[in-house]
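If you scroll down you'll find the structure; I have some questions about it.
Every protein chain but one is kept in place in this view of the complex.
Residue numbering begins at 1 within each chain, and the chains themselves are lettered A, B and C in the order written.
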């Protein structure tokens, strides 16, 4: 039975708390959040301890593992402190917005033989898992091209964007991780173009809302990613892998299978699930279970800090490419 | 080169005339229609002879084959006269609305070794052909159930309905033929229910607009047919065959592959092709080619007068079942 | 907080136990099963009491509600005893195989103002709920036809079939309930045909494996149901409602959204979820929540004993029709 503390009681912390509480082989011991009564409320919901002090909480001797869902700029210090105290860590992405700081953290954790998993939830989506499994079984033969479409339903508030690190590090980072996972090789070349087609005033904070990225590996495999911050029909998440012997395609998920026929259309389905908490509910649950199992079995973490580092590196390269108008080698 | 006369210059006659004219191994020699200037106009379109006298036309010595697209009550006499004159015949469905008259005609044609094909166009639809071919290849194993959905976009005018023989003989007859063709066995039992859900005044002419029919063969195979005279989303034509090893399903055809995503729906396709002339354009073309080839090769007709007779028998039985509230043996 | 006992620790009892235990507003107090150590094991899993005596268990004063998942022939006596003890009841279908006994039970429960819900889980499937909601919103206008396809992956063992009441009462009963729920009117006419296409030896127990049923309401609405005990591609559950202004269609559910392209096919999806426990996991969860809420709010039960009675009546009529070859009025 894994004894868990969740740091951060925002929307992502609440997801992790529920998954820890409902997991048959884990117990939610405590939640901590310095702001307001979030920790109190969340603890009441699941019948566990509450605290406004993450540091004290993660040091508790009756805790085996810590889930970090706090603001990005606290990820590294909390992760290091948890590792120092011998706890296993599931840390939300990105590890940090500064790659130098990430590199130091990775080195430090490795020095301590720390056990840290980075929370790239999408890898654990049942459809993503089915795709990876089919590829591993050789269904499409040698991989040639990967295409990832990833569009959010609506932009976050300006206050969020100001500290987000920009669209590549905040949003596309998930797709960079997915690209690496699907390509099966490290990208060595990044090209990106970025536009402000929704909100021109994003220029004030040097951010963009609509981007396209192409990646290329050393062997010549190619990957295209397109992202947009606003989508009229919901949260659009699609993936395609094309190889010598076939193609696999993951479509979007919906709340029901209903299709509609009327005088103006046929076979219409409902709009997509609104956003990631609904769309990836299963993925978050499975992610936690993989984390738990890796800790219990002392097995390698399914997503490592190096994975988190590489995704950030690609995000940095994409931003550099978009700003410079040049192809960037990584 | 098959030399062809088309009798009847209405919408169905025009289809057959075009297919004869454009067929690489056939020549359209003449069209005949006693009413108005239909024959004149159609002949002008294709550069062939026109006549207002079907009988004289079908007797022409420079004609090998006759396509009969005249009103139903002339089908038998024109067919017999054409056979007497040694012509091959492609006759529109139904052969006649009176089964006794049909039986006499079948006997007479067989006595003369006449060459007559009944125009059940749907068998020649590329998707129907693909389904039949898959079944013949054993893809679904032993057949268990057939489901046919067949809904017209809008009801014909009352004047047409009055001489149509009723929904079972006029509309469902196509589905009875399709049922026989897919079942691969003769139905021995017919049950039908019939309603007036669109136009209650159809009671005045003892007709219905919405029906369901179940058929059963001697070995226990089952078939369901549903029909309706009005459909908001277009001409709905679907077929399903279910067997021990699998299922095959034919969907509707549309003019384009376009799918639409908006704030109120996703994956929406356009309404269906409006009606049979558009939906079955390929089927009519292929039907003519099969007729031509059967004549040229002196091969068995792909759809016989007995097929036309059996479909009418099932229509009669369905009407009897709907009116009597009893299961009818055939 | 609803305090619940679950009677029966078989596969259906285990589903209900899990849903009661995981429901935020319910507590699983006890499970009871007279056979083997099923109750013990299930109780251990959820940390509740175990008993081999359903009667004693349902009488416990610390219990508000009883879920009955025992063999069919015990449903009536356990339901009545629970009602006598003032408990709310969620009883599995069918209430009983004998309509006279069901009628007595309905009368008795109504006399006592008992609170009993019959577990027709499919009504609570998210897609079924979305369909009903769209119909209620007037999306398809006046309803004309309902088509339900319902095929099991593989037949139950002979020992089960011998006490099942036959395919209509055991399997199609779900579809009869769905038909009533979708038609919005009581069927007044039932026609059925039944075959043994999988296992001819079912004749020994007067049962069938492949059936088609047509229903008709007083206003002329029509419903078709097809069922089969074995399906090569999984558990097939589809529904179609067709009305004056449109059509709604519920497709099958799958574990992932993956589609495959290869040299022999395109757009292929995986086989269907294997059977009802997986396919209707959400439905069972929601069903329990509706039961709980109805008890908590003293609201009408969402599915009543009369609903259970009517579905059985249709099953009886279908069997009568299949055996007699006659249309049966109900």
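Some points to look at:
By definition in this document, a residue touches a chain if its C-beta (ideal position, glycine included) is under 8 Å from a C-beta of that chain, and two chains touch if they have at least 3 such contacts.
All figures in this text were calculated on a predicted structure; none of them were measured in a lab.
Check B:56, B:201 or B:262 against the missing chain and you find that the one touching it is B:262. Residue C:263 is the one among C:113, C:159 or C:263 that touches the chain missing from this view. The residue from A:40, A:129, A:226 or A:304 that touches the chain not shown here is A:226. The chain not shown here touches chain A at positions 141-142, 144-145, 147, 149, 151, 189, 191, 193, 195-198, 210-212, 214, 216, 219-222, 224, 226, 228, 230-233, 236, 242, 244-247, 325-327. Those residues of chain B that touch the chain absent from the view are 22, 126-127, 129-131, 134, 139, 245-253, 255-263, 270. Touch with the hidden chain on the side of chain C covers residues 232-234, 252, 254, 260-272.
One rule holds for everything that comes next: only the chains that are shown with their structure count from here on.
Rotating chain A by 180 degrees superposes its CA atoms on those of chain C, with the angle stated to the nearest 5. Averaging C-alpha coordinates per chain places the centre of chain A 57 Å away from that of chain B.
Look at where the CA atoms of chain B average out and do the same for chain C: the two points lie 41 Å apart.
Counting partner chains per residue, chain B shows two or more touched chains at residues 232-233.
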